[in-house]
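Not every chain is included here, but those present sit where they belong.
The letters A, B and C name the chains in turn, as written, and every chain counts its residues from 1.
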Amino acid sequence: MIDMTSAIDRPLDELRGYRPKLDVPSDLAEFWSGTLAQARSYALDATFTPVESALRLVDVFDVRFAGYAGQPIAGWLVLPRQRSGPLPCIVQYVGYGGGRGLPHQALTWAAFGYAHFVMDTRGQGSQWSTGVTPDVPPAGATPHVPGFLTLGLPDRDNYYYRRVYTDAVRAIEAAASHPAVDTDRIVSCGGSQGGGLALAAGALADGVAAVLADVPFLCHFRRSAELAVDGPYPELVQWCHTHRQLADRAFEALAYFDGAVLAQQARPPALFSVAMRDPICPPSSVFAAYNHYAGDADISVWEWNEHEGGGEDQILDQIQWLATHHLAAPQ
Amino acid sequence: MIDMTSAIDRPLDELRGYRPKLDVPSDLAEFWSGTLAQARSYALDATFTPVESALRLVDVFDVRFAGYAGQPIAGWLVLPRQRSGPLPCIVQYVGYGGGRGLPHQALTWAAFGYAHFVMDTRGQGSQWSTGVTPDVPPAGATPHVPGFLTLGLPDRDNYYYRRVYTDAVRAIEAAASHPAVDTDRIVSCGGSQGGGLALAAGALADGVAAVLADVPFLCHFRRSAELAVDGPYPELVQWCHTHRQLADRAFEALAYFDGAVLAQQARPPALFSVAMRDPICPPSSVFAAYNHYAGDADISVWEWNEHEGGGEDQILDQIQWLATHHLAAPQ
Amino acid sequence: MIDMTSAIDRPLDELRGYRPKLDVPSDLAEFWSGTLAQARSYALDATFTPVESALRLVDVFDVRFAGYAGQPIAGWLVLPRQRSGPLPCIVQYVGYGGGRGLPHQALTWAAFGYAHFVMDTRGQGSQWSTGVTPDVPPAGATPHVPGFLTLGLPDRDNYYYRRVYTDAVRAIEAAASHPAVDTDRIVSCGGSQGGGLALAAGALADGVAAVLADVPFLCHFRRSAELAVDGPYPELVQWCHTHRQLADRAFEALAYFDGAVLAQQARPPALFSVAMRDPICPPSSVFAAYNHYAGDADISVWEWNEHEGGGEDQILDQIQWLATHHLAAPQ
């Protein structure tokens, strides 16, 4: 079996300057301001219920808040048990197919001294970590390829990620509503789908102090669909393969959700990471978002990795990068 | 790569007598009578709109009727252009992931002189043939493995196939409402998921004159999940793999939808088919349904085939079997 | 597993102008005129025997005609039962490994009102649809890679496709000999191997009114062998891999059968189709034939498909294209 090799995508030297022309919908701003206004017409209603557990070093809260269309979205808030004063908070979005999981799967950021907010992803959470949040498609779940990437296509308004991106913005607001969180130091964070959502939150939410986007998914859809050989992008290929006559319309709708497009209006400083042999989120699609990013941005390049990217090393890069951006946890 | 071999499941001689003990929910009858009564509380509202096409030998109608919760379900009705008097009608259900497709994909039964009704499957129709019918999950789409088999588990009432089985029953009623259809000679028919639905319609609907169930899916879930190495059953395994604590509850819910359980109350004569090397619908799961079938039943056994089963040869078996059951098309 | 991606072959923009230099044998015309003259030294002897079947909308005839060296070649002729006057006729060639199959596998064109002639392929017809025509290699079946693509290499005169291309030309003549066929409106048609044969018939036969060549095989052999990762071209690679010293001679022989070479002398209008992710017939090989085609030609490009190409959508393109070329079926 052939694995992804560096020969499939462009060489690193080229990618460092890769800044493809993107189709930006003329009403992009209106679309998102309208979408978010609608969501905010519902009370946020963030609740934090303490969870009984055998954990000794952290306090865990079961979260609910009103996401898209006011629907209840779940999450965890994990706080160091020993704490004094508000903490910088990592709002983390989960990778494709997973849910918020169990509390003891979310110990890392708290161990480094941060408040850690994990958003459950609607409808997901049955493939590798458990979730509990249902998705409520307003016009019903139209025919889609198994998975979530094509759910609602080619209709922009009914598209699944319209709901999830809105949830992601509201999650920032929910995190900010907790007294243990320092509202000036909220960081959106995630890998793969989580990285795409972290980017989206950085572009669409207010009050994001920084963005940590690892091997982000949901960027430069057309090129990603052309190159990716694993993960969810092939679902999009399969949809286009079946709905041959609707493929172009699908890409028009996807432009509203393209991380590389949204990057052009994102302002918080950001740390990206990219893996040169990533068969799921091709490096060129990550560089497209990175090179279009409007705020200050850095990138960790992992030459020999696939979709795991920098893994446990990336966390150290992030801890250090956060410190240089005045986002370190208190001693 | 290893293919399915005869060594994986039991040998044919054993399977001919394989009649496993099944868990039958005590309120099975109530569950289904209640479910159907609720659906029938909505008007059927079957409409048949002629479709313009370049086809010369058949007339095609775009169908809509009220399925589960009165939601509109699409379909095609294909009739021989030259016809006189009502025709026996094949109500066909589609395989997993497909939709009703385009009209010229449904020519076979009409060419043999039958009225042919194809039911679109809610939410499906993006993997290999196109569909148009959305699915509207009443409690939202709870976390599920990509695909439809685990959608709503472990909640019996919110389970996806509760809606689809109900649609399937209503499709029989919709077909019966068209003047070109001989209401005494309606046959439920399909392969794989379509075979499972044909069985379900045979057990739950009124007025089914015969059942043609090829390599049926949705039978004997536990054994199928244990053995299948391709197709949708592995989605169920993955769900149980993630939701370890809910697996038993899921199988309890699935018992309400098990084709082998429902077979015990099916009355119309039936022609099954089974393929001995089927990696998707293991032969033992088909024999479980066949050997439990309450009505008269025959089975075509294809020793050297995988999930394609008897393919174009099976159609000839069906044409002949229908003729011996007074269900031949008029000359 | 890696699938075919757009990154393997050249991008679409480049392919639209891709017109590679080809090796054209100096005696190409003589080779084919001699070959066909030899075949025509045998009486065509086309017979059409009515087939008993349960089909109600079409009449089916079992065909035999004299192909290469006068050997009997089988086929089906399927006619709309209701017909008045001669019909335009689709002469279809089958894909690699298949045979003419059963009559009810050939209903589409008749349903659209055409006479439909299916040619069985000598020696093939055991992999996915059944065939009945033996192949009689004049010098015996020399060592070849399992399959038909290398049978007879590197000897041009004993090469398998010399016989099949000749059969394909004679099939046009056989179709023309039936009274229900309008001899001015015979269309060669097929996908994959069938597309290659449709092209060959368009170049070599008299009386072809149009060519429908979907994802054609047998074009630009060297590039195809370099790129294809599935289907029959790898048989050629394996042959060259074993017969290392004969590889160049094999490509010299193949030039006589190259669809891109023959395209340069084809005159009927043609509709091609190509799939950008086709791992069996690489898009550049199809564009090589299309861009070298001497007659008027159009092409349907399917960006997200593999070897299935346009599938059921392509048929609608063809129906429409035929209509604009005065080849519509009568109402």
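Here is the rule we go by: a residue touches a chain if its C-beta (ideal position, glycine included) is under 8 Å from a C-beta of that chain, and two chains touch if they have at least 3 such contacts.
Model, not experiment: these values are computed from the prediction.
K.L.:
For this file, with 3 copies placed, note down how many copies the whole complex has.
P.N.:
Number of identical chains in the whole complex: 6.
The rule is simple: only the chains that are shown with their structure count from here on.
K.L.:
Taking all residue numbers at the chain A/chain B interface, are over half used by both copies (same) or under half (different)?
P.N.:
Answer same: the two copies use largely identical residue numbers here.
K.L.:
What's the chain with its C-alpha centre farthest out from chain A?
P.N.:
Comparing chain centres, C lies farthest from chain A.
K.L.:
Rounded to the nearest 5 degrees, what is the angle of the rotation relating the C-alpha atoms of chain B to those of chain C?
P.N.:
An angle of 180 degrees brings one copy onto the other.
K.L.:
Taking the mean of the C-alpha atoms as each chain's centre, how many Å separate chain A from chain C?
P.N.:
49
K.L.:
With chain centres defined as C-alpha means, what is the inter-centre distance between chain A and chain B in Å?
P.N.:
39
K.L.:
At which residue positions does chain B touch at least two other chains?
P.N.:
Chain B, residues with two or more chain partners: 129.
K.L.:
Mind pulling up the chain B residues that touch chain A in the complex?
P.N.:
71, 97, 99, 122-137, 139-148, 150, 235, 238-239, 242-243
K.L.:
Under the stated contact criterion, what part of chain C meets chain B in this complex?
P.N.:
Answer in residue numbers: 54-58, 80-82, 101-102, 104-105, 107-108, 110-113, 129, 312-313, 315-316, 319, 323, 328-329, 331.
K.L.:
What part of chain A is in contact with chain C in the complex they form?
P.N.:
For chain A paired with chain C, touching residues are 1-4, 8-9, 225-229, 234, 237, 240-241, 244-245, 247, 279.
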